[in-house]
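A single protein chain has been omitted; all remaining protein chains appear in their positions.
The first chain written gets the first letter, and so on, giving A and B; residue counts start at 1 in each chain.
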Amino acid sequence: MDLLSFLLVQCLNALSQAALLFFLGVGLTLIFGIMRIVNFAHGTFYMLGAFLGYSAVRVTGSFWAGLVLGPLVAGGIGAAFEMGLLRRLYKRDDSAFLMVTFGLTLVLGEIIRLVWGVDALQVQVPDSLSGIVFLLDEPFPVYRLFLVAAGAIVAVGIWQFLERTRLGLLIRATSQNAEMVHALGVDVNLVRSGIFGIGCGLAALGGVLAAPLLSASLGMAGNAIIDAFVIVIIGGMGSFPGSLLAAILVAFVQVFGTYYFPDFAMAAMYLLMLLVLVVRPGGLLGKEA
Amino acid sequence: MSVSRRVLLQTAAVAGMARGAFAADSIKIGIPVALTGPLGGIGAQMRRACEFWAKQVNAKGGLLGRPIELIVEDTAANPATTVRKVQEMVERSGVRLITCIVASNEALAVVPKLAEWDTIFVSGDNGDGRLTGESLVPNFFRPNVSGPMGTRAVTLWLRDSPMKKFYGIGMDYAWGHNSMDVFESEAKRAGKEFLGAVFSPTGTKDFSTYITKIRQSGADGCYLVLAGDDNVAFLTQAKQYRLGEKVQLLTEQVDEMGINASGDASVGLIGGSRYPAALDNPDNKAFVAAWQAEYGRLPQMFEGDQYQSCVVMQAGIEKAGSIEAAKLRPALEGLVVTSVKGPITMRACDHQAEQPGFVVKVVKKDGMEHPVPEVIATYKADRVTPPCNQMVYTD
Partner (left out) sequence: MRIFVCVALLLAMAPLGLPLFAMTLLTEALILGLLAMSLDLMVGYTRLISFGHAAAYGLGAYASGYLLLHTSLPLPFAVLAASVLAGVVAIGVAWVCTLAKGVSFSMLTLAFAQLLYAVAFKWTSVTGASDGLAGIPRTAGPFGVTVFQTKNGYYYFVLVCLLGAYLFCRSLVASPFGAVLRGIRENEAKTLSLGYNTRLYKIAVVAVSFALGGLAGALYSPFAGFANTELVFWLFSGQVLIMVIVGGQGTLIGPILGAAFFMLLEHVLSQYTESWALFFGLIFIGFVMFAPQGIWGLLTRRARA
C-alpha cells in the first residue's frame, strides 16, 4: 500500500469510528446539557438499540426497519422512565440521578439478557451496503462510508433542529432558564421527557448502526458508557459541537496512535482526556470553568 | 429456589430417589461458573455439560452408589467473586471437588488456595499454560486441551502448507501474549517467517486500523488470538474489508459461539478445536446421540471438553473409592480414560492430559443455519502435548 492510499484509508477509518463515537456521545451530552443529568444507563440504551436492530432484521428482514424501530422503542422507554421516576428527583441533588440511572442500568441490562439470552447475535449489513469500493486500489467497506454519511446527516440535522426549529429553541431555553419557560406557558415537564427520550433514542440509533460491525452482545454497555463519558468530557459536557469535535479528535488519535504506538492504545483515550481537562477543565468547548 | 437445589431435584427426579436421602449422602461437586457477564455464554455451555453428565451418572445409580449433587454459583468471571464463592462452598457446603471454572485468571486465583481448602480442582476449559507449568499445584488437574496445545496443532498443520510469512493479532493480556509467543517459536521452527504481531486492548470495538496493519504487513497468513466480543467484531469487520481474500486467517481455537455470532464472516477460518463434534469413535457417537436426544442439537466445543473432564473426574473417583484429595490425587495421576476424544492419559508429572489435537476449517454446509467447523487434520497426543511442566516444544 503506498502512502497516499494508506492515508486515505486510515482517514476514512477514523471518520467512520468518529461517526460511531459521535452517535454514542451526542445523546449523553444533550441530556446533561439540558437537564444536568449524568445518564449512567446511556450505554445500556445503546446496547438495547443493537438488540432491537437484531430483532427487527429477524422479524421484518429489513435493516432500515431496525433503524427506525430501535430508537423509537428506546426513546419511548427513556421518556417513560423520566416521567415515572426522574421527574420526582429534580428537587434533589445530582447524586440521586446517578443512583437511579445506575439502578436502571442493572435492571435494563438484566431484562435484555432475559429477552435475548447470553450469546452474541449477528446483525447482517443490508445487502445494498455490503459491498466494497476501491479507493486507490485498496478495498474499503461501503457500510463505513454509509456511517460517515449518516453521522454527518444526523449532526447537521440536530444542529438545524436546535438552531432553527421552535422546539429546538424551547429546548435551549429550558436549559438556560426553566422557570421562565414555564412562566411562558410551556409544559416544561414534557420538554424534559422529550429530551431524555431523544437522548436515549440517539444512543439506541448508535447501537443499531454499530451492530453490523460488532454484533449485539451483553458486554457492549460497559464499553459504550465509558467511551460516551470520555467523548462528552473531552468535548465539554452539554456542548453539542463539542461532542462532534471530540469524537473526531478521539477517533483520529486512536486510529493513527494505535497504528504507530499500539502499546498505548488502551491508555491513549484517557491520556487525551487528562490532557484536555488540565488545559481546559470544562472540556474543549464546554461552558463550565 | 436456589439454583443448586433445582439441579438436585432434577437429578433426584431422574434417579427416582427420595429427597431426604440426599443431603448427608450425596457427592458434592462445586461449580463456580460465570453465568452472567461477557463470558456467560461459555459458562452456560460448561454448566450444561456438567448437568448432562450428572444426570447420566445418577440415572445409573450414582457415583460410588451415591447421587451427585452439583453446587452451582455465579462468579461473573470475577476472580475475587470466584475465590469467595469457592471458599463458601468449601466452608459451608463441605465441597471438596470443583470444576467448571471459565476464565484462566479465575483459575489462577483459586489454585494457590487449593491446599488450604484440601480440595481438588479438575479444569474443564482453562487453557493457560502456566497452570501446568510454573503455577502448578498438586491438587490441580487438567484433562482439557491447553492453549499451547491448540497453537501447536495449528503450526503442525502449517508445516505442510505453502504459506511462508505470518503476522499476528492478539488481545493485549496474558493469553494473547502467551499464545502468540508459542506460535512465533513454533512457526520459526517450522521454517516459516514471523513478521510481527500487534496487540489490541480488551474491548476494542473498531479493528479498522489493525486490519490495515495486517494488510500492510504482506503476510500470507495471520494468527488470531482473540476471544468473545473482540473475536466476533474482528471477524465481522475483516470480512467487510475482504481481508480473508488476501490473508489466510488462523486461530488458536475455533468455537461455535464465535461462528454463530459472526456468521459468514468466519467461513474459511482455520484453527485448532478442542472438541469437534464429528469425531468418529464409539464414546463420542454415544455422547453425541444422547446429547442430541436431550438438547436437540450437536454438542459444542466447550460442552464436549467439559464433559470429558467430568468423565475423567468420575474415573478417578471410582478408582480411588473416595473424593478425598489425599486418595483422589494419586488415583488420577497416570490414569488412562477413554472418552469422547478416545483414550487420554492424565500425566503424573504435570497433571496435563495427553490427548490428540485437531485442526478444523469453518465451512458453509447446506441445510445448516450457521457455518460449521470441519476437521482437516488430526495429530496424535505425543506430537501435540508439550513436555512435562513446559509450554514449549522440542521437535
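One rule holds in what follows: contacts are C-beta pairs under 8 Å (C-beta built on N, C-alpha and C of every residue); 3 or more make two chains touch, one makes a residue touch a chain.
Owing to the predicted nature of the structure, the values given are computational and were not obtained by experimental measurement.
Residue B:A109 is the one among B:A109, B:M257 or B:L279 that touches the chain missing from this view.
Across A:I195, A:I233 or A:A251, the single residue that touches the chain missing here is A:I233. Screening A:A50, A:A79 or A:L104 against the full complex identifies A:L104 as the residue touching the chain left out. Of the residues in chain A, those that touch the hidden partner chain are 38, 40, 85, 88-89, 92, 94-96, 98-100, 102-111, 113-114, 222, 226, 229, 233, 237, 263, 266-267, 270-271, 273-274, 277-278, 281-283, 286, 288-289. By the touch definition given at the top, chain B reaches the unshown chain through residues 1-3, 35-36, 73-74, 78-80, 83-84, 87-88, 91-92, 104-105, 108-109, 111-113, 128, 135, 172-174, 201-202.
Please note the rule applied: only the chains that are shown with their structure count from here on.
One finds 36 Å separating the Cα centroids of chain A and chain B.
Only residues 35-38, 40-41, 44, 172, 198-201, 203-206, 208-210, 212-213, 215-216, 228-229, 232-233, 236-237, 240-242, 257, 260-263 of chain B touch chain A when the two sit together in their complex. On the chain A side of its complex with chain B, the touching residues are 1, 6, 9-10, 13, 16-17, 20, 113, 118-122, 124-125, 130, 132, 138-141, 143-144, 210, 212-215, 217-220, 222-223, 254-256, 258-259, 262-263, 265-266.
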